[in-house]
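Below is one structure, written out as structure tokens; comments come after it.
One protein chain is absent from this view; the other protein chains keep their places.
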Amino acid sequence: MSETSTTPPMTAIGISAAPARRDIGLGRRYAAERRFRLYGMAAIGFGLLFLFLLLFSVVSKGYTAFQQSMITIPVEFSEQVLDRNNERAANPQKLMTANYPIIARDALARQLGVTEGDRATLREISGMISDSVRAQLRDIVVADPSVIGTTRDVTFLAHGNLDSAFKGQIDLSVDEKNRKVSDRQVGWMNQLAESGVLAKHFNTGLFTNGASSRPEAAGVGVALIGSLYMMLIVLVLSLPIGVAASIYLEEFAPKNRLTDLIEVNINNLAAVPSIVYGLLGLAVFINFAGLPRSAAIVGGLVLTLMTLPTIIIATRAALKAVPPSIRSAALGLGASKMQTVFHHVLPLAMPGILTGTIIGLAHALGETAPLLLIGMVAFVADVPGTPLDPATALPVQIYMWANEAERAFVERTSGAIIVLLIFLILMNVGAILLRRRFERRW
Amino acid sequence: MNIMSETAAEKVLEKKMNEISYKMIGEAVSVYYGDKRALYDVGLKVRENTVTALIGPSGCGKSTFLRTLNRMNDTIEGCRVTGRIVLDGDDIYDPSIDVVELRARVGMVFQKPNPFPKSIYENVSYGPRIHGLARTKADMDAVVETSLQRAGLWNEVKDRLHESGTGLSGGQQQRLCIARAVAVSPEVILMDEPCSALDPIATAKIEELIHELRANFTIVIVTHSMQQAARVSQRTAMFHLGNLVEENDTDKMFTNPDDQRTQDYIMGRFG
Partner (left out) sequence: MSMSLLLLIVAAIGVAGYLAGSWRARGLAGGKLSNLHSRPGYYGSFVAICAMIPALLLLLAWSIASPIYIQSTIRAGFPESVKMQPEATQNLSYNMISAIARGLPRMTQEERRALAEDGASARTLLAAKGVPLASEPEPYMVQSAQDLDRATVASSLWRAVLVIAAAAAGAFLSFRLIAPRLRARNRVEGVMLGGLVAASSIAILTTVGIVASMLTEAAHFFNSVPAWEFFFGTVWDPRFAAAGATGSSGQFGLVPLLAGTLYIGFVAMLVAVPVGLFAAVYMSEYASRGFRSVVKPLLEVLAGIPTIVYGFFAMATVGPFLRDISAQISGLATGNYASFIQAQSVLTAGFVMGIMLIPYVSSLSDDIITAVPRALRDGSLGLGATRSETIKKVVLPAALPGIVGALLMTASRAIGETMIVVLAAGVAARMQLNPFEPMTTVTVKIVNQLTGDLEFTSPQTLVAFALGITLFVITLCLNIYALYIVRKYREQYE
């Protein structure tokens, strides 16, 4: 073979000298390399930026929902107003229908030093008090009618608009007509705040109250119960069924077309849009089987079907990770296949299975779309006693609040999202800890 | 160098025959994988236009040493190299040396044939294309043809250059990988047990090819087969437990080694 021009020339001094450098475009290529890396970093930065923005926007809008402005003033349970003709002994209904907001309004007016007020003034004062005061005072009186005629300190909710104003969420530079609180109300608000009558308290109502059209009295309590019921149903049904199905597919199923079909099926079910499960629930559980609409049991069943594929896939992975030597060892001692699986393989796979289950549950907890179709978009103010009663769920509550027009509901929506996210974080952290604690390397 | 006179070229050729010239020199090369030390102060000189075989039992560090010669170890996380490796007088671990340029000068052929899942033509033209070595389509065609010819594959594939490289037989794939390395016109070609995955006939073809390539390239080959080392190389280096035991002319190595361990290994007492 002849020498070609690409062959390096030789010298005879022991070490060959460098050949003439070829131009292989290093500058240009490294610039491209740096650009490429930059794109990658930018992509990750973009993702993280929006993660941050999303969380920031939710938290900044929602953290105030955990505080609630309350007014604490002495209220005179005036017999004049509540039961002028002293009929309460004869007609218990009288106390149920009495005009309670008036005594709260009068109490507040007295506190503000407004003795002689025209209608407009009184209406503005009323506008500072939540309508929920009616039920609150009624409950006090009905529980103990002897309070009538006495005066006692009562703490009640400030109206949603006043609450927003007190939290500084209403732009007071806007023209008075275009905002929900008047200048006079703002003046009173400051007066009350100075005297300590109006103060922010931790908002326990957010966690205990049910749906309400008044933002200051609305809470996720009922939704939490509904979600709890559904999660219990999902857990009780999907964990055993999912584990049983996985055990069959992984340990017993013969390799044939039926097994293949089931496998493909499960993978597809994991990718079916969640809303399709809602249609299934509507058609099968409600229309065909006649279960009640809006009930937690239907929601639970739908979410179970939706969660099953996730749990099956996770469980199969966990079973697969148990080395075959364990199975051989047990079988070699004369255990039946069933005993081998239940005594040895399953306990070893349990951490993986539980991790998968928690993650599946977390997904189910945040799922909204199928629940809308089975009628859980309902105005439910009472705590459901059984899973058959109408209920709503945390994400559905968020959806309903998101559709409310009032300004104060934005804060509630974000607050509810924070609650939901906290639950999800707890579940995921639990899953991670479980994995860390029991992770085994074979 | 194209204006080099006829006589000068003859002189160079003459010198090449008579004098020893070193293409690469390793001095006190040590390699660590994390805390584990894989090579202990290896010093080895690679002669130009020579086939140098690295032998030794598995895990002795011969492949590790080979990969330090074009810094393929850089791609392994936690790998650290100390000492000096010089290519034509430049320390290749010096920060001023560019690893891309280095690898364009020191090519590599791997243990398992690893053609890209692209056509044969694209496999061979890949290197010249990324380095911008061929300006026109005609240039590129010429480079591909020459390289395939040098790899002894041209006649077998010239009618199906645009079929996938992964469709070839194992031996053909390995020769394709050699053609791919040759196409960049490197100065040194490193081969990491290039025949270990091949049958005897394919192995024979590759060995013949190595023999021919020697005229134009400096070759370092790792092999676990002593027969192969004896057949293809002029110089042999024996590694054991991360140490260079002996480096010698191949003939001497296999007939009368200086070191007892080499003797034992060659006689098949360990390994």
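Going by the order they are written in, the chains are A and B; count residues from 1 in each one.
The rule is short, and it goes like this: contacts are C-beta pairs under 8 Å (C-beta built on N, C-alpha and C of every residue); 3 or more make two chains touch, one makes a residue touch a chain.
Given the structure is predicted, the values throughout are model-derived calculations rather than measurements.
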Touch partners, limited to displayed chains, of the chain removed from view: A, B
Contact residue for the chain not shown (choose from B:31, B:53 or B:72): B:72
From A:150, A:208, A:267 or A:328, residue that would touch the chain that is not displayed: A:267
Of A:40, A:74, A:92 or A:323, the residue in touch with the unshown chain: A:40
Hidden-chain contact residue, picked from the options A:96, A:120, A:142 or A:283: A:283
Listed residues A:81, A:249 or A:291, member touching the removed chain: A:249
On subunit B, residues whose C-beta touches the chain left out of the figure: 70, 72, 75, 77, 100-105, 107-110, 112, 114-118, 126-127, 130-131, 177, 180-181, 184
Missing-partner contacts on subunit A, residue numbers: 24, 29-30, 32-33, 35-37, 39-44, 46-48, 50-51, 53-54, 57-58, 61, 240-242, 244-249, 252-253, 261-262, 264-269, 271-280, 282-284, 287-288, 305, 308-309, 312, 336-338, 362-363, 365-369, 372-373, 375, 377, 395, 398-399, 402-403, 410, 413-414, 417, 420-421, 424, 428
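The rule is simple: only the chains that are shown with their structure count from here on.
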Mean-CA-position distance for subunit B and subunit A (Å): 61
Of all residues in subunit B, those that touch subunit A in their complex: 1-2, 4, 9, 12-13, 15-16, 18-23, 25, 48-49, 86, 88-90, 98, 100-101, 104, 130-133, 185, 187, 212, 215-216
Residues of subunit A that touch subunit B when the two form their complex: 1, 3-26, 29-30
